[in-house]
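With one protein chain held back, the other chains of the complex are shown just where they sit.
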């Protein structure tokens, strides 16, 4: 059994899978950001097409529905000229009683090259990477409450474009930390890349028990938490949480933890506002902030394509022989 | 806010969006028909592939299901070498509570180039075109009861191929005018292209109140309406209308407004018979007419690909730099 650390890297220390931010080092994260810069440049051209993965087959293995994430991975793969096979597993093979491992073995036998995996169980992408044939690369597109590493890297890319460097940066992550795989990946990435401080701001009911062990400072008051902040990352509030015992009401939540123009002025003047989308206007963020001059929410979406192209090309590098 | 007229055209008078026939002039409609002729020629070749939109991303944004229309747009885009992203919106992002405008903004941020929009609300494609970023083109693939302009243009293309010109032509549109976006677009197109006369033939319950204002003559009797007619356009009768108070029964409808061989002989000898499909055999048209020598129903389908290729290439022209 591999450890998480070396499972992602091959014997030359190159990325073979992309499963979690945890376990990667600063130089590798920086390599992803630098590679994404070159793909961002391509995507601004007339012809957004690059033959790097021509003849490769990428399987979108989504055990959990996600239109937006699937679309960005599909576009990233298509713009690298790969062939994409979309499998909505909830409604297909496993319904014939086939085990996950048999599904994987069969797809491998079809000589595919990469799995992009989304699953509601933490560790699913790791499990698949552990058992996949050596020629396969696995990218984690979100597993349970564990990690969503490409989302974190597109956030880092967006931050670096706006702020040039991580040293000295104070970042606040606001909202449902407890259920957020995005938050976990962001905290790891900010720490590895050398951010000055990462704060989490949330009601007690939406914080995991051991959160301080991740090296963050904890705030239960939005105004206090936003002081001297350079980057504000709002998290999406799942509707299903709102109806549960964890929260009072939407309007109550917005009053306490929603980002309004008033609250935004507490942060540094040039602070940027981020959100992984889709946003709930008037719940975790006001429309005036989401659409305002400090918001980089749509840049995040654009950058998501470049970052996914970067990761896909890097895990395939040993196979395409470009390195 | 743009008016409908100039929203479709850019400052050089070139097509930027294709939303409605209303508001376009004869030279532009003729340009579409002429461009479609060259694509029709390509589609008859061994290799039906043309690199014009290589590296472009076209999003099929279908808020209303339509297998056939979606298939023809997908084939048209694929044969122009574009990448196609299919979004079935009814079952996806908006179900997470995201607004239409946020969905559009996010797709734009993915650096897509064109939206093909089908929506049950009249004006949906206009709304999207009004709010879309300048680099985006929108094509209306049917909006509520309003327009279905590519369907009308493939009909015009089919008529021109059979009859060479529009001047002097007498055209009858038969059936459910009230609920038909196709009929509205056809009436506009025939009028702009200079047809001699356009008749609508329908029971009173299936005619809109203001129909004469569109410049058509109205008939409630099929036999009377078919006299001296060169082109007969049958409309599809939606099953849901038949069960409503608007109509007596299927067989009653066929007796009065269905096109049988007998009725067909009333029209001019070389009249052609059209239908947008899918046809209800024995309801609005008999099988012997639908499959008979005067029917051009399947040519309409073939021409639909060429016309959609033409419109797609024209709205992208300013971007591909071919003009």
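Note that the chains are named A and B in the order they appear, and that numbering of residues resets to 1 at the start of each chain.
As a working rule, contacts are C-beta pairs under 8 Å (C-beta built on N, C-alpha and C of every residue); 3 or more make two chains touch, one makes a residue touch a chain.
None of these values were measured; they are calculated from a predicted model.
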Candidate in contact with the missing chain, chosen from B:12, B:27 or B:67: B:67
Omitted-chain contact residue, chosen from A:6, A:106, A:167 or A:221: A:106
Option touching the unshown chain, where B:26, B:239 or B:255 are the choices: B:239
Where the missing chain touches chain B, by residue: 43-49, 65, 67-68, 71-72, 74-75, 78-79, 239, 277-281, 298-299, 301-302, 304-305
Absent-chain interface as seen on chain A, which is shown: 54-57, 83, 85, 87, 92-93, 96-99, 102, 105-112, 319-321
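The rule is short, and it goes like this: only the chains that are shown with their structure count from here on.
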Whole-Å separation of chain centres (CA-atom averages), chain A against chain B: 41
